[in-house]
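Omission of a single protein chain aside, the complex is shown with its protein chains in their original locations.
To keep things simple, chains are lettered A, B and C as they appear, and every chain counts its residues starting from 1.
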Amino acid sequence: MSSALSLAHEPVTGIRHGKLGMWIFLASEVMFFSGFFTAFIILRNSNLAVFAHGAAELNWPLAAVNTVNLIVSSLTMAMAILSLEHANKSRFQLYLGITFLCGLIFLIIKYFEYTAKFSHGIYPGTSSFFGLYFTMTGFHAMHVFAGMIPIGWILAKSFTKRGYHDWERVEILGLYWHFVDLVWIFLFPVLYLIF
Amino acid sequence: MFDFSWNMLTYFPPGVSTYSDALDDLFRLVYWISVAIFLLVQITLVVFIVKYRTRPGHKSIYHHGNNVVEFVWTLAPTLLFAGLGLYSDEMWKVVKYSSRLPLPDIEIDVVGQAFNWHARYPGADGILGKRHARYRTAQNLFGIDPTDPHGKDDIVLTGEFNLPVNKNVVVHLSSVDVLHSYFLPNFRIKQDAVPGSWIDVWFNGTKPGKYELACAELCGSGHYAMRGVLNLQSDKDFAEWMDAKIAAKKAVLAAEAASTSSETAVPSTAQQAAASSTAH
Amino acid sequence: MGAGLSAAEMQRNYVRVFGALMAFTLLTVIAAKLVHFPESWGDASTVLHVTIGIVIAIMKAWMVVYIFMHIKFDNPYLRVFIYVPLFLFCVLVFALTVLGGPTL
Partner (left out) sequence: MSAASTYAEHADTLTHDAHSHVGHHSVSFIRKYIFSTDHKTIAKQFLTSSLFFLLVGGAFALFIRWQLAYPGEPIPIVGKWLPETFVSNGAVQPGFYTQLVTMHATIMIFFVIIPLATGAFANFCIPLMIGTDDMAMPTVNMISFWLVPVAGLTVMSGFFVEGGAAASGWTSYPPLSASGTGHMLWVIGIFLVGFSSILGGMNYLATVLNKRAKGMRMFDLPLTVWALFITSILQVLGTPVLASAAALLFVDQVFHAGIFIPENLLTPTGGLYPSGAHVGAGGGGQPVLFQHLFWFYSHPAVYIMILPVMGVVSDVLATFARKAIFGYKAMVFAIMAIAFLGFVVWGHHMFLSGMSPLLGTTFMLSTIVIAVPSSIKVFNWLGTIWKGNIHFTTPSLNALGFIATFVVGGLSGVFMAIGPIDVYIHDTYFIVAHIHYVLFGGALFGIFAGLYYWYPKMFGKMYNETLGKFHFALTFITFNLCFFPMHMIGVGGHMRRIHDPYVYEFLKPFQPINQFITVFAILMGLAQLLLVFNFLWSLKYGRPAPRNPWRANTLEWAAPAHPGHGNFDRDITVYRAPYEYASPESKRDYLPQWIRPPYIEKEKTVSVS
């Protein structure tokens, strides 16, 4: 703004700052969940019985529904970006709306899953399995929630008079959202299925 | 005012285990290599500082480096360090690899508890009873299996332990609460005591005497005072001491059996600890 | 975007991936819950279950990353951000399980 520099040559890599930043952030997120998965692998190997027992308590059909749910939201997110890129406003709103809704359903299902556990007297302190289960799914759910905030905001904005047109920004948000789906793709078999 | 020397090597406490000399030698080797490198670098630094200091008429040269030199001073330390690493790995194996564990002449269990060291000797039958964490209570620190007859006569001591000289001692090390570290400076041995696992430590003391046992891993506010004493004795003294302990244990067991027909079969370690400990 | 693919082509890609993801989800559930290996296989059957679950998850993840997240069409340098952390994760797990064994 106040600079005398001409910054027309930016971004040097040809990748928008935000997108590059998001990819870097996702690399960091991979490491964050890596820490949890490492802990999971190690503790599972030394406590097989506890883990098998814990996994048996989990409600895998509910998780399967949630898996489908997130996959749908990933599809609609990708479609939303495509629609906005091609200036198809109503389809964009439809797809993004579905994405938001899926996120919401995911959290609601998670809520029921958690409360069901609590009502059975199962808490993070119940065993190392549940400690990890609640931490991993909890952080994942927080990520879902965090993603829904900008999604909701953009959605709301798109209904205003000025609308929302920055599809590249939505693409960045989409990267994040797909990543959240990706984490769940691993959480689902690892926590619920493979024992 | 006090004995002070800039030569680190003079500070070692006297070494009294079979590998303390080898370790000191290794240290010495690395020390002299380091001193050489240190002098090389510092002298060069000072010479350059003096020689190339700014002064009227002095100019720097236009120079960007030299790949040959670069290659040489990459390769030289690589060789030196790799050699050093491979060379010292042997010593590491001797100290740590379980495959290199010598045949034990005597085996004991040691656990750390904030802020004391406890040791368990095999007792009259010469066999340590089975143990498992699930049996552990404040009275049964080692988690001695109450159903194992070998465990009945095991002797538990706190703070001060006796061991025979010139014997391969294997210590099975663990902890009942937080991390501790079993440190015998004179033996040049140190090993963390990790709750939840049993780690083997071995040494062979060569000189009778009383040696201090320290805790080297922060374990709480009393960490600094988690001191023990290792009393390295001749075979004869050790045997006498052991016999006395066994006899005392027998008496305790007999008294227990007589006074109670109750169900407390678990040996009460706390009682014995109180009976036999002489530590601070 | 999309390496010169038209919107329609891109959309077709997405839908295909979506279908594959659904199919794999079904597959992974079937493999875990309905397929039972003979008793006699013992531990090997657990290992097999784990392997199947993980392999399917990796394939799903690959599709999400390559198609949904456009890694396939985007600047190839972006792949670094996937593979480098993945490599480090492998280092960590390899060190702790293979070299470390039960005592880590």
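Please note the rule applied: a residue touches a chain if its C-beta (ideal position, glycine included) is under 8 Å from a C-beta of that chain, and two chains touch if they have at least 3 such contacts.
Keep in mind that this is a model prediction, so the values were computed, not measured.
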| item | value |
| --- | --- |
| For the chain not depicted, the shown chains it touches | A, B, C |
| Selected residue (touches chain absent from view) among B:Asn162, B:Gln191, B:Asn204 or B:Gln233 | B:Gln191 |
| Hidden partner chain, touching residue among B:Asp105, B:Asp125, B:Asp145 or B:Asp177 | B:Asp177 |
| Interface residues of subunit A (partner: the chain not displayed) | 1-7, 9-13, 15, 17-18, 20-21, 24-25, 27-29, 31-36, 38-39, 42-43, 46-50, 123-128, 130-132, 134-135, 139 |
| Contact set of subunit B toward the excluded chain (per top definition) | 1-6, 8-9, 11-13, 23, 26-27, 30-31, 34, 37-38, 41-42, 44-45, 48-49, 52-54, 58-67, 69-70, 73-74, 77-78, 81-82, 84-86, 88-89, 91-98, 113-114, 133-134, 136-138, 141, 143, 176-179, 181, 183, 185, 188-192, 194-197, 199, 212, 214-225, 227 |
| Where the missing chain touches subunit C, by residue | 84-85, 88, 91-92, 95-96, 99-101, 103-104 |
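Just so we're on the same page, only the chains that are shown with their structure count from here on.
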| item | value |
| --- | --- |
| Intercentroid distance (Cα basis), subunit C paired with subunit A, Å | 16 |
| Interchain centroid distance [CA atoms averaged], subunit B/subunit C, Å | 46 |
| Numbers and ranges of subunit B residues touching at least 2 other chains | none |
| Of subunit A, residues touching subunit C in the complex | 13-15, 23-24, 26-28, 30-31, 34, 37-38, 41-42, 45-46, 60, 64, 67-68, 71-72, 74-75, 77-79, 82, 85-86, 171, 174-175, 178-179, 181-182, 185-186, 188-190, 193-195 |
| Sites on subunit C touched by subunit A in the complex | 1, 7, 10-11, 14-15, 17-18, 21-22, 25, 28-29, 32-33, 46, 49-50, 53-54, 56-57, 60-61, 64-65, 67-70, 74-75, 77-78, 80-82, 84-86, 88-89, 92-93, 96-97, 102, 104 |
